[in-house]
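Report on the following structure.
With one protein chain held back, the other chains of the complex are shown just where they sit.
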Amino acid sequence: MASDYITADMVEGSEFSFLVVKYNVHGVPHTVINEDHSIVGAPSEIEFAHAILKAIGKK
Amino acid sequence: MDFPDFSLDTSLLQKAKEPEPTITYDLLILGGGPAAMSAAVYAARKMMNLAIITKDFGGQIRETSEVENWLGFQSINAKDLADSFEEHVKGFDIPVRLGTSITEVKKETDAFSVLTDDSTMYSSRTLIIATGKRHRPLNVPGENELLGRGVAYCATCDAPFFKGKKVVVAGGGNSAFTTAVDLLKVGAEVTLVNFIKGWQADESLQERIRRTGKVSLLDYHQIVRIEGKDSVSGVVVNNRKNDNEKELRANGVFIEIGLFPNNEPIKNLVDLNEHGEIIIDCSCKTSVEGLFGAGDVTTVPHKQIVISAGEGAKAALSAYDYLINKSII
Partner (left out) sequence: MGVLKEKDKEKVTNVLKGMEKDVTVVMFTQEMECPRCEMTRLMLEEISGLSDKLSFEVHDFVADADLAKKYGVDKIPATVLLGDKDYGIRFYGVPAGYEFNVLIEDILDAGKRNPGLSKEVMTELAKVDRPVHMQVLISPT
């Protein structure tokens, strides 16, 4: 909701196991940003924001 | 039709108000486990002006499934227990700064300043450090690189991902053996690797594992490195008896070798013992006036939920007494 550029999917790992395999998930929560960046675990909100910026190549 | 769990936990939804950086509180509690939550209840009932700063509520209880030694219950689901603590705290309308970690704590002239990871500064006359412990890492190559891709610290959370796979569990105590039990339940093939000789877990747990005949036990072996590119493919171990190295094929490694106290923000401020735990007396006082410690992060001899809850209560009451004696409240 905070940004028009951001879409967020909650994906049930057990129902879509092909994604668990595709993204090499071994622990949850496992967040994939734009297909190639991964965050394992639940960081704080600001850490998440920084990870998003890093994934798009910003500060 | 058998429906899955569609139940609402209102404590997850109430966005409690947040603490103000402009106020100097009577007490700031750092942490969110049983010690912190118990301290919050006691401080609130003493009508102290307090706030809590924590990443989340629950602490290590959230990593286990059942608790059998919390007074009043033969066995209680760990999540239910943690949720009940959280609901109790939230009933007091205490400002909470959630989802953040603490960068630094400093002592100023009349108060303490607490800096969070997004550079917000909070101020308080007294502090309770109840930040608990986190898993001790092996510190071997491959561990950080493959975290979440085969390297795990919490069986309750991650065992299901290793159904029918080969897993190495590092450790020789109760945590390692309990992890082995959890993994066997999902049909994993388990090898336990312990650095020192023998096994330190409770006899009953050891018996339980030995009786399955399904677990390989390698004591006096050192884990040298964790192999794998996109995910864990194996673990190289060294037999310390004869210095022979071999690779164990594995899809996962669970590291259960003990815990580190979360003391980073205060380690230059208070006295710590050789394990990094905050030294406290039986009133939960630390080496710094006005700063109190409670729970697993301290030198309290036994790390148990019921003990942490007791310590939290003591710390809050000590903080209260301190302020009364200084005529601040």
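Going in written order, the chains are labelled A and B, and every chain counts its residues from 1.
The rule is simple: contacts are C-beta pairs under 8 Å (C-beta built on N, C-alpha and C of every residue); 3 or more make two chains touch, one makes a residue touch a chain.
As the structure is a computational prediction, the values presented were derived from the model and not from experiment.
The chain not shown here is in contact, across the full complex, with A, B. The residue from B:56, B:104 or B:118 that touches the chain not shown here is B:118. On the side of subunit B, the interface with the absent chain consists of residues 1, 3-10, 12-13, 15, 18, 79, 118-120, 160, using the contact rule stated above.
Within the entire complex, the positions of subunit A that touch the omitted partner chain are 1-16, 19-20, 23, 25, 28-35, 45-46, 48-50, 52-53, 55-56, 58-59.
Keep this in mind: only the chains that are shown with their structure count from here on.
Distance from the subunit A centre to the subunit B centre is 24 Å, each centre being the mean of its Cα atoms.
Taken together, the subunit A residues at the contact with subunit B in this complex read 20, 24-28, 30, 38, 40-42, 44-47.
Of all residues in subunit B, those touching subunit A in their complex are 55-56, 99-101, 117-118, 147-152, 154, 157-158, 161-162, 230-232, 252.
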